[in-house]
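Please find one structure pasted underneath; my questions will follow.
Note that one protein chain is taken out, while the other chains of the complex remain in position.
This part shows subunit A:
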Amino acid sequence: MLAYTLTRLVYLALVLAVMSVLIFLVTQAMPGDVASMIAGQFASKEVVDAIAVKLGLDQPLIVQYGQWAAGILRGDLGRSLVLEQPIAPILMEALARSLVLAVVALAVVAVVGIGLGVLAAVRRGKLTDQLVSGVSYLGIAVPDFFWAIVLVLIFGSYMKLLPTGGYAPLSDGFLPWASHLVLPVVTLVLMLLARIARLTRSSMIDVLQTNYVKFARAKGMPESVVILRHALKNALLPTITVLAIDFGLILGGVVVIETIFSYPGMGRLLLFAIQRHDLPLIQATILVVSAAYCLANLTADLLYAYVNPKIRHGMKAA
């Protein structure tokens, strides 16, 4: 397991290094000149050039990249041009908010989605199954933002039960904080739930037909043990992978959701940076999102290996 984790970490570092180069190149290629933006519309050419020199923009690309990458390795993400502040604290704050949203949404999706999937598989072909499957189709067919709008209309504007957007820090008290989370979380859950439920259902159905499940029944195990201990543990393997990918997706800031609910997470930060052409902020945000995505995948793989002894031992032997 250790060797495997090590290998994966080496790969992770490689992937991130490549990503950083790509991010750097692509953002540099974006239209607009950073120095003249900072200097303002009416600055003279000398002023602009001076700023460019100060920022190191006159250096060859490779040197600029080197300085940027070295800064990141030191934990210095640079300064935001627009906000005129160091990027790291801004980013961490947004990341923390997005993390809260992602973790809560993911937890709900995992529990409810897996539960529904198992239920549908066990009652395969019966009414419960058909209900779950039918609703799942609906969930997949309808675009993400539709739910967001519907929810905002019903709970926010119409019933005035919940805030329709914004964010309250935990220091304002638990209830205000939580109430701001409800709508975005529910929207995210609705988006992801169907896929998880359907996936769990189909792998559960496969597992329920295996010989070891038959053998567990032949041993006289109660149906609850057969399903939870013998079937579910094996059926969860594909679900775990997809959940991890979803986690990365949410973290990447499902921009639409954060925008609709004016939720100040990574997605909104990225949008802001792009609109204002804040190059260092764009680069740092995308890099952090990529890193989070990769980490989520790594966690999934490690979890997968942990649940699946075949892989776990294969790694020991390696």
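One rule holds in what follows: a contact is a pair of C-beta atoms (placed from the backbone, for glycine too) under 8 Å apart; a residue touches a chain by one contact, two chains touch by 3 or more; residues count from 1.
Basically, contacts and distances are computed from a predicted model.
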| query | Which protein name, taken from UniProt, belongs to the chain you can't see among "Cytochrome c oxidase subunit 1", "assimilatory sulfite reductase (ferredoxin)", "Peptide/nickel transport system ATP-binding protein" or "Short-chain dehydrogenase"? | reply | "Peptide/nickel transport system ATP-binding protein"
| note | Cross-chain touch to the chain not pictured, restricted to A:54, A:126 or A:214, is A:214
| query | Which subunit A residues would touch the chain omitted from the figure, given the whole complex? | reply | 3, 6-7, 10, 210-212, 214-222, 225, 229-230, 233-234, 307-310, 313, 318
